[in-house]
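Sharing a structure, written as structure tokens. Questions coming.
Removed: one protein chain of the complex. Kept in place: all other protein chains.
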Amino acid sequence: MPSIVRRVVVAFATAGAVIGIAGGALAQSTADEIEKYREALQDGNPAELWEARGEEMWTAPRGPKKVSFDACDLGLGPGVVKGAYARLPRYFPDAKRVMDLETRLVWCMENQQGVAPADATKNVFGNGSAKRSDLEALVAYVTSQSRGVKMSVPLDEPHVHDMYRLGEKMFFYRGGTHDFACATCHGDDGQRIRLQDLPNLTKVEGAQKAYTTWPAYRVSQGELRSFQWRLNDCFRQQRFPELVFASDASIALTTYLAGRANGAEYNGPAIKR
Amino acid sequence: MDHPRRDALRRGGALSLLTLVAAAGWLPRGAAAAETWNKGAFETHSLDETMKALGGAPPVPSKDIVFFSTPDIAENGAVVPIGITSNVPKTEAIAILVEKNPNMLAAVFDVPAGTDASLSTRIKMGQTSNVFALVKADGRYYVNSKEIKVTLGGCGG
Amino acid sequence: MPKKTFGGTLAASLALGAIATGVFHGCATAPADREVSERAEAMMKASFKPHGQAKLDRLDQDETQRLCSEYAGHSLPPTIVEKIRQANLATIRYPADGKLVGDWKNGEKIAQSGQGFQYSDDPAKPAGANCYACHQLSPKELSYGTIGPSLYQFGKRRGFTDETRKYAWQKVYNAQAFNACSNMPRFGYHHILTEAQLRDVVALLVDPASPVNQ
Partner (left out) sequence: MADPMKIRAHVVGDATEVKVLMSHEMETGQRKDAQGNTIPAWFIQNVKVMHDDKVVLAAQWGPAVAKNPFLSFKFKGGAKGDKVKITWVDNHNETRTDEATIA
């Protein structure tokens, strides 16, 4: 080791504070430090960059019909964004379907702006500047407009209720080469994969904490990720085939998790590992 | 011969790690700052290489340089928050170096009079490493370091 | 319409947002519930698409998966527990040469790797077991999960005996032979690991020289 480094390290390094502590104390200090890491990230969330882009897109005329999202009804009336996300998914009579936010945005693009379905769902998940996702920017903007609003998914509506029940079944459905279900990792308290804490989504508090912090800026990817992405990537890791974007199953599972978060204050888009 | 420049280097403690940064030109003062970028300093690939090129007096270790909002463990190396405050009087510049990154130097900040010698930003770390906070104050160089562990993550391994 | 079969009371309590999980699970074998399960399965099969190595047949459940899904959130009736254990015990195969213990160093690598069977993975590369995702093993690895119990000193605690070695093999091969509806993947039964890899993972657990047993 070069001398400067050695001197500096010997003089000051607090390294080793972690090494040398055994067992539970070690795990605890690791968890505490990771908590500090997460806190330090809260100060500036790049999700704001997506929110700003999405806000601009919301009011701009789009598609062959040159119609803006001001015509898009997210459930509270055309163009009403404030608080809309906290009440999704919901049943939309015009589409005859229960829809989550992403599905609804795509529906508005196709049915109001005249965007071809293939174009509307082309870049649903972004990947850097080479493949930016308009949809994720729109999602960031819309969800940011529900910050501080209590989750109230209309579970008493029969269609929504049915999707909730189907989503619950899906949550416990074990399959694939590894026998995984959502519940395998998200069915108990205080568990982690490697060092990542896993919310217990079978409990209201766990579902609330998790659902109200998505979408999120993922520092590991440098991207804002929507809830559709979250589910899609969970199933990849479950060793399942690919969950189709805006499919019934994706909406059912979202309805189950969003419904379980009812009563909690929405607090996204967040910043996460 | 460019005597003023050589003199400046000698005063800085002839060729330490810090004077490399200085030699390649810490930020010039004033409005011209945004137009220069110190290629040489940003292309030192390892500490050994940097040190060999220097071989001079090291910067003075100083506890007046403090890390804040800088965790001991980073959950992800892609974004590591670093906060540095220099309590060394007349701090002119602050640099962040990561010992085990492919290029050591991450960032150099020129701190004009009237600006607090305290800032925070976020860097990338390829692996667990010492992070150096280097400070130039009143023509002299000071350093402190902190080890930051970078953990593995993810269900997919 | 099925949605009319659960009506006012449940919906009302839902709206209050104060419902216990148990109410939702209801009786797992009730006709209405079975009907929802069947529709959920059909919905899933229409909502996933094949991607790379992950074909739609991954959604087809074997009997163990089906039972464990059906009873999720309930205590398993003893008859079902026994049924699952026996069925899974019967799947366990042993190496022809009887050698159960391989190289713990390679076992450590397998324990660290989560590669394999995701549609994003290269099927040509060897799969890992990703043990550290859920278990503590070598104390040198700080980044371990807690879904499964700590396996630190697995061999040392049980004794370095033939019995321990066989148990380790069986457990890694098919954990449900012991613990019905365990969260642990059945690494042998599903051919996630090769026979040689199973040996190496067993070595990590039972070799006296393994860091796990220090």
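Each chain carries a letter (A, B and C) given by its place in the written order, and its residues are counted from 1.
By definition in this document, contacts are C-beta pairs under 8 Å (C-beta built on N, C-alpha and C of every residue); 3 or more make two chains touch, one makes a residue touch a chain.
On a predicted model such as this, the values are computed, not experimentally measured, just so you know.
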* To do: Name every shown chain in contact with the chain that has been left out of the document.
  => A, B
* **Hidden partner chain, touching residue among A:Glu35, A:Glu48 or A:Asp197** => A:Glu48
* Structure fact -> Even though one chain is not shown, subunit A touches it at residues 43-46, 48-49, 52-53, 128-129, 217, 219, 222
* To do: Could I get the residues of subunit B that touch the absent chain, sorted low to high?
  => 27, 30-31, 33-38, 42, 78-80, 98, 101-103, 105-112, 114-116, 118-125
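As a working rule, only the chains that are shown with their structure count from here on.
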* To do: Indicate the whole-number Å distance between the mean C-alpha point of subunit A and the mean C-alpha point of subunit B.
  => 36
* Asked: If you average the Cα atoms of subunit B and of subunit C to get two centres, how far apart are those centres in Å?
  -> 48
* So how far apart, in whole Å, are subunit A and subunit C when each is placed at the average of its C-alpha atoms? -> 26
* Asked: Which residues belonging to subunit B are in contact with no fewer than two other chains?
  -> 149, 151-156
* Contacts with two or more other chains, residues of subunit A listed in rising order -> 18, 30, 185, 193-196, 236-237
* Asked: How about subunit A: which of its residues touch subunit C in the complex?
  -> 18, 22, 26, 30, 155-156, 158-159, 161-162, 164-166, 168-170, 172-181, 183-185, 187-188, 190-196, 198, 202-204, 235-237, 239-244, 247-250, 252, 259, 262-263
* Residues on subunit C engaged by subunit A in the complex (per definition of touch) -> 1-4, 6, 11-12, 14-15, 17, 21, 24, 36-37, 39-41, 43-44, 46-51, 54-56, 58-61, 64-65, 68-69, 72-73, 117-120, 132-134, 139, 142-147, 183, 185-186, 190, 192
* Asked: Mind pulling up the subunit A residues that touch subunit B in the complex?
  -> 2-5, 7-9, 11-15, 17-18, 30, 33-34, 36-41, 43, 185, 193-196, 219-222, 236-237, 273
